[in-house]
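Heads up: the structure comes next, in C-alpha cells.
Of the protein chains in this complex, one is absent; all others appear in place.
Moving on, here comes chain A:
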C-alpha cells in the first residue's frame, strides 16, 4: 500500500465526521497557538525591555556613593556625599584608566518646578554636555546644555516632553519662556525627544540644568549624586569597573575594598538580570501553554479510541481480507498525525495572528522566532504519534473474529 494512498484514505475517513474531526483538531490548534503566542509574547517583552535599557546608553557604568557604615548603621545607597566633580575629572584624566571613553558627573534631585500658573514636581538633574552623548539624549526643539553655560553658571534649562506637557500643555513650544526652579528663574533652551518609560523611571519627566548651576545656585552642594561612564566596548566593562574602583579607593584614601563608599553598577549586569528574568518568564508561559497542548493530545487519543471502537467491524473486515498489523497501525497513526499536523498548521497561524494583535495593542515588537514554529510542528507530529500509538495498537491487535462479530 503506497503512502499517498494511505494518506488519501485517512483524509477521506477523517472528512466523514467533520464536526468530530474539527473538535479534536481544535485542542491541538489551541495548544500550538498558545505555545507560539506566549513564547512570542515572552520574547517580545524581553526585546522591549532590552532595547529600552540600551536606549539609555550602551556600555554604561554608573558610580554612586553608597551608604557608609557609621557606628554600625548603614546609610541608604545614593545618599552619600562622597563623590565629587574632582572624582569625575580624575577618572577622565587618570593615566591608569584606559577603558573609559566618556565621563558624565550628575547632580540629581527632586524639586518643585513652576510657571506663573502651573507647577509640577519633577527630577532636576545638573549635567555636563557629555550627558547627552552618554545617555543618547535626542533634541526635539532647541539645544542641550553647552560648556559655556556651565562655565557661566547660566540659568538655562532643557525640559523633557512630559514636563512641557505638565507645565505648558500638549504640543506647546516653550523655547525662550521661563520657569522657576526652587524660586529661581530659568530660561528654557531646549526640549528633548520622547524616550518613554524604562520601567524604572520616566525618562521624559526630567529638567536638565548646567551642573555648576545645580550645585551652587540651586542646591548648595559640592558633591555629585552619580557619575555615568561609557566604556570603550562591551568587552572591557569588567576591567573598567575594576580600574575605576581602584582609582576611587585610592582617591578616598581607603585601603580595604570592604570599606568602599561608592558602588559601581554595570549596565551589562542589569541586562543579564533582565534577560534571566524574562527568560524564566517565557519558560513559565511556554510551560502553561504546553499543558494545553498536552490536553489537546489527550483529546486526540480520546477521539482515536472512539474511532477504533466505532470501526471495530471495519478493522475486522480489513484483517479478514488480509490487512497485516503494520497496515492497520499505519492507517490509524497516519489519521492521528494528520489530525495533529493540521491542528499544528492552523495553530501556528492562530499563534502568529495572536502575537500580531498583541504587538499592535502594546508597545512590544512583533517577534516570531522560527524556532518556536519548528518546535510547534515537531511537537504536534510527536503528539500525533504518541497519542495515536495506543489506539492504533489496540486496533491492530483486534482479533478478526471478535471484530467481525462486534455489533
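Just so it is clear, contacts are C-beta pairs under 8 Å (C-beta built on N, C-alpha and C of every residue); 3 or more make two chains touch, one makes a residue touch a chain; residues count from 1.
As a convention for this text, contacts and distances are computed from a predicted model.
Student: According to UniProt, what is the chain that's been left out of this complex called? Choose from "Heme exporter protein A", "Macrolide ABC transporter ATP-binding protein", "Transketolase family protein" or "Multicomponent K+:H+ antiporter subunit E".
Tutor: Not shown, but named in UniProt as "Macrolide ABC transporter ATP-binding protein".
Student: Touching the absent chain in the whole complex: find that residue among A:155, A:252 or A:313.
Tutor: The one listed residue touching the chain not shown is A:313.
Student: Of the residues in chain A, which ones touch the absent chain?
Tutor: Against the left-out chain, chain A lists 1-2, 5, 16, 313-314, 317-327, 399-401, 404.
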